[in-house]
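As you look at this complex, bear in mind that one protein chain is not there, while each of the others sits in place.
Up next is chain A:
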Amino acid sequence: MKEAGIHVESLSLFYPGNPRPALQGVNLTVYQGEIAFLVGGNLSGKTSLLRCLAGLIPGVLPGKWQGRILVANKSLNAEGNERAPASVILQNSDLYLLPRVYDELALPLVNSGLTSREVEKRIVLLAEELGICHLLNRQMSSLSGGERQKVAFAAAIAVDYPVILCDEPFEQADAEAAEAMLSLLRRKAASGGTVLIATRYFEYARYFADRIILIRDGAVIAQDRSGNAEKIAGMVPECRISRRQRSQATIMTVSGSRELFFEGVTHLFDSGHGIKNVSLEVCKGEVVAIMGPNGSGKTTLLKHTVGLLRPQEGRVWLRETETSRLPVGLLAEKIGMLFQNPDDQIFNERVDREIACSLRARGARWNEALKEAAHWLAKIGQAQIAASHPHSLPYSLRQIVSLVSVLINRPEIIVLDEPFKSLDYRNVEILMSIILELRQEKDNPIILVTHDPTVTLLYANRVAFFDHGEIVLQGVPQDIFFSTQFRNLSLGRHPFIRGLLDSNNH
């Protein structure tokens, strides 16, 4: 009989100052040699559960849990300050403790009691396994997002614990990096380890899980072997786009006038990264998705739209105007840009003031701007948050606040730089419905950078794939995703694409 690697009984969790439980009556068992996926949307309780299993609550973070937790046969104490015998991969892979890659990997090994020689041996083995030998002497700050993620992953699993807990490990990873991580986790499980991965992407669970556990509102709502994935898939619409929704994504043709045109734009940084001779046009009413691996030049292109970067070669046209001499402020009045993380911009103590200050910056009076902010909040059904402190709201609502602070200026072109990175599909739908409603009024073109092919399929008229700073493929998503060329790209191995191809018998 298989032995349990993780066993949880009647687990409830309360955060201080919140009478509502973050977890309630959670029961689950993950066996040794198994990869289990904990699938749930935003605020479902995935991260809270992982924090309890890792001993972070109450070790470092405030919170009180009741129930029973066993990790690798070690019973965790609800009052204690003891680490669980588990490797933990946190959601934010941009975090690191030491400036040099080698030291970052060495720290957990030294802390586990290994000698310098053993540490060196283990690091070399791990680096070979993950293909990061060439990074060992580099500075962490000089790594690309993908490289940093690999190092964070390596540092987390450097000590050979019997249990591995991963919180959204694919969120910042392109398909290639996700595949490398999954194959290593599969090897760990095959050698008797227990792996629990929290994610909001059901498609990953469908293809890579031995067991799928669904969580919502802090409670486990279903669990089954992955062979029965179809049976439970419908229970988490926030984590999965159904076949019906996919078929509703109709091919839209756009024949509007040209609004924005990148004409042979080149911008290369000292590191050699950037974009090379990129030509792309965006027409009225069109939604253009931009996809590609980390560091392929997507954000560099977007920054040219508002003048944060200027072309070293080539030109950017806003209708008939060449934009190189237009100041950022003027361009930004016409082009609204929403960035990845709402916390990078929110600075006011009230939601309505945060939204209104975008109008105020364009010369509106405070009372007029506040009135307009209230109107927008009512329009999107969030009038009740007007007086709230933005940082007291959940992440998804903070992103909506950021979006409204962009849309309130009624920009002619909307640029979205990975705004859905940490959001489930229910929240993506809410955000996109707000954007598309505005678009219906003015037929604004939209440029959308995303890693998620689901979003592209549902909302884009056209998709451009970037690789090493160049557009390697461009066309209608429905055609592109089934093309042979696309399957040669790393994104062609994304579980959503696999599902798409499977369901169409390709």
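Rule of thumb we're sticking to: contacts are C-beta pairs under 8 Å (C-beta built on N, C-alpha and C of every residue); 3 or more make two chains touch, one makes a residue touch a chain; residues count from 1.
One rule holds for everything that comes next: contacts and distances are computed from a predicted model.
Peer 1: Missing chain's UniProt protein name, "Hydrogenase/sulfur reductase subunit alpha", "Energy-coupling factor transporter transmembrane protein EcfT", "Outer membrane beta-barrel protein" or "BNR/Asp-box repeat protein"?
Peer 2: The chain we cannot see is recorded in UniProt as "Energy-coupling factor transporter transmembrane protein EcfT".
Peer 1: Of A:171, A:281 or A:333, which one is in contact with the hidden chain?
Peer 2: A:333
Peer 1: From the list A:94, A:128, A:313 or A:437, which touches the chain that is not on show?
Peer 2: Reading the full complex, the residue touching the unseen chain is A:94.
Peer 1: Based on the whole complex, identify which of A:43, A:107 or A:184 touches the chain you can't see.
Peer 2: Candidates A:43, A:107 or A:184; residue touching the omitted chain: A:107.
Peer 1: Can you say which of A:133, A:190, A:361 or A:387 touches the chain missing from this structure?
Peer 2: A:361
Peer 1: Kindly note down the residues of chain A that lie in touch with the hidden chain.
Peer 2: 54-56, 59-61, 83, 88, 90, 92, 94-100, 103, 106-108, 110-113, 116, 139-141, 155-156, 159, 303, 306, 308, 328-329, 332-333, 337, 339, 343-347, 357-358, 361-362, 391, 405-406
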